[in-house]
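The complex appears here without one of its protein chains, the remainder shown in place.
Moving on, here comes subunit A:
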Amino acid sequence: MVQALGRLKESASQTAGPYVHIGLTPNFAGISGVYECDLGTAMVNDKTRGERIRVNIRVIDGAGSPLNDALVEIWQADAAGIYNSPSDLRGSADPNFTGWGRLPTDMTTGECLFETIKPGRVPFFDGRKMAPHLTVWIVARGINIGLHTRMYFGDEETANAEDPVLMRIEQKERVSTLVAPRDGDIYKFDIHLQGINETVFFDI
């Protein structure tokens, strides 16, 4: 026998289910008066630094239908590439930018639209710069454990080409599943859960 390490196991994940809105976006679900507003709906204000953009996200199932009951969270650096988090020891983030957003997909169209700013570049763990990106986390009925992916920006070809995470993707044709094309001030990011265009998801 040896000494026990005494570690605990992470609590096992369970699906967020069809009623995730009650807990995470109750005002959207019609439960008003409990919380003043739904957390994560406002990422920016008038003073936020950086280029204003909008990000349209859909999550599409293996039959080609957009999920109308998903919940999407994004997490990103500010315009200078700093995260608004105590764990980012490189400096203070823009106090007028939360860095975190949360929206339900529309019950009819399956779309959600984040109003945010384009993030700056953040270093990879070896010091190389990653291309600007959003960290994206998806939960829904039928998804047993939240899915982590990233959205990169279609108009950042040079940065994307040298991004250390994108370079780790073995099948180069799959890189495009993480790159959202730009149309005006809107980036459109379709996340495919299955199929020939299945998005790259991370175990991170």
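Rule of thumb we're sticking to: contacts are C-beta pairs under 8 Å (C-beta built on N, C-alpha and C of every residue); 3 or more make two chains touch, one makes a residue touch a chain; residues count from 1.
As a working rule, contacts and distances are computed from a predicted model.
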Undepicted complex member, UniProt protein name, chosen from "Protocatechuate 3,4-dioxygenase beta subunit", "FeMo cofactor biosynthesis protein NifB", "Lactate utilization protein B" or "NADH dehydrogenase subunit M": "Protocatechuate 3,4-dioxygenase beta subunit"
For subunit A, residues in touch with the removed chain: 6-24, 26, 29-31, 33-36, 39, 61-63, 67, 69, 73, 75, 77, 83-89, 98-100, 107, 122-126, 130, 133, 135, 137, 139-148, 150, 165, 168-169, 193-194, 198-204
